[in-house]
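The complex appears here minus one protein chain, its other protein chains still in place.
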């Protein structure tokens, strides 16, 4: 009896509510926007979205299509995309977001970031980069090595994050943006012929792009902020002598000490590498190896110091020294410290360079 | 006959562990980080541990009371006399119902924001309450059964979190104790709301076999949920900057690897919560108003369903949550210890006489 009642209630519930169930949005009816670019052209912001049209036939490869809309404000953007498309537009799979350098420099990127993080449907694990030249040009380009543009850009940034540039995706940017005493940075891209090339790292103050580092500097810079497993470095000893190291693993270790005369910041960078390339140097000698280690350490130390000075001159704290200080010193107003003391801070850099081996031959 | 034998069969003491754990980890685990971080930042873990300690003490008090009387209704009858005691007990119907209501609207809000923005609130309310009703009607044993399943199979999904090693800032937890004690105290107050739910024991106690032995299991349950909350707090704090965390509404979901999947599976943790709440409320009604528990459930569930429609947007939900939070805090941490004091005084006086 009770059971029969239950079943009847349940069936009627089904009948009544199937009418107002969730609206199914079939997967094949959706146009997924997979990469987006934001440009500032003649004072007007434009957004470009890249979508892929999948071909049902087995032998046809997927085709790219781009949509380009001007926008006045962000909420407007999606509806404008929708107006241009015959299918339902969905931004939840956008994995790459590009920002034109002018836009990043003049308007700042945070408003767009904020729209993205507010939408729970969007996967927050995405790649973000700043471009020289319009993003439209990059997104509409045709790249011989890749099937789709978004995949190409995604792989390009992902791979180079391991190899060359400091890690900076959507999440990292937001972390540094929200953190007191740290400034974010993003990879910097440029289109060269048939390729998109990573040319360095874009440095931000707040959410505004103000300065850049070339690839060489970015390389050195990342030794200060993260543990790395991959990477190469070349050391020129003099005009005809140089060595190259591969598989550099670096471990920066920051120590902050608060003493009577102020705050002392010291960084010990431990580098291990494999020697792969030599010119005119006999590396079979142990003394030579030891000497090389000292020289490389000194040279890297100078370069690291230069980068810190460079950042201090620009009054940006991409390394996040302020944050580190805040984590070690109680009751410090980081904002104030950043403004007053950061630029004159004397950071002591120590490099310990170890050559693990000399490759397959002596 | 079936129903009666269900009631007379008692639960093993160690089920207290599952009941307490499942009640404490409700829908709050998705959102508790934000409020705590906005007050004490990375020091929130201290608040989590300290409030768990407070809960341990309260559970000790609770068992002291219940070992003498059987349920809270009997305690209040003993302390206030029959008439007034029964009247005060009516408050607990409201209290447990409010608990169910908060869970219901909290979970519905998550479902609507993340999964189905276009589905009417009413549909989700109905489905959730219907399931809770189904379990409540089949008795405490069934509810406890699903609690066991929820802890053993539902909770592991929570721990299937991602561990983005490279992006974890392990220094984020320093410096330890960087906030004033006053801040910490208000965070503890907020955090206790997450631990609420164990007061189901006030009604479930007579159904546990050799109930005094279940004390250690109840305490263990609190420790277990404290560990869960600690993990749920520390991981996002390491991953997000605390300023960022303070603006994220559901940090657990943003951090989780399997948010869509887990969110749906979470129903298995929520159902025993709501069913136990409904069960306790109807049980109080049975003991005070002398009506059948079945009728009480029939009365209460439409009432909760109707009330749920009053709280549909974010601000209303926040208002009811903080109301329930402060009500819970005063009931559990002020009223119950006071009741215990009065009770011990009365017992002592009687013994002297």
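As written, the chain order gives the labels A and B, with residue 1 at the start of each chain.
Assume a residue touches a chain if its C-beta (ideal position, glycine included) is under 8 Å from a C-beta of that chain, and two chains touch if they have at least 3 such contacts.
Methods note: contacts and distances are computed from a predicted model.
For the omitted chain of this complex, the UniProt record lists the protein as "GerA spore germination protein", which is one of "Acetoin:2,6-dichlorophenolindophenol oxidoreductase subunit alpha", "Stage III sporulation protein AC", "Acetyl-CoA acetyltransferase" or "GerA spore germination protein". Across B:163, B:261 or B:323, the single residue that touches the chain missing here is B:261.
Only one residue from A:123, A:163 or A:339 touches the chain missing from this view: A:123.
From the options B:208, B:271, B:284 or B:336, the residue with contact to the chain not on display is B:271. Listed by residue number, the positions of chain B touching the unshown chain are 12, 111, 115-116, 119, 123, 127, 131, 134-135, 138, 142, 145-146, 148-149, 260-261, 263-265, 267-268, 271. Considering the complete assembly, chain A touches the hidden chain via residues 3, 10, 14, 17-18, 21-22, 24-28, 30, 32, 52, 54-56, 62, 90, 92-93, 95, 121, 123.
As a working rule, only the chains that are shown with their structure count from here on.
The mean-CA centres of chain A and chain B are about 41 angstrom from one another, to the nearest whole unit.
Residues of chain B touching chain A in their complex: 113-116, 118-120, 123, 126-127, 130, 134, 166-167, 169, 171-172, 174-175, 178, 239-241, 243-244, 253-254.
Those residues of chain A that touch chain B in the shared complex are 6, 9-10, 13, 17, 20-23, 120-121, 124, 167, 171-172, 174-180, 226-227, 324, 327-331.
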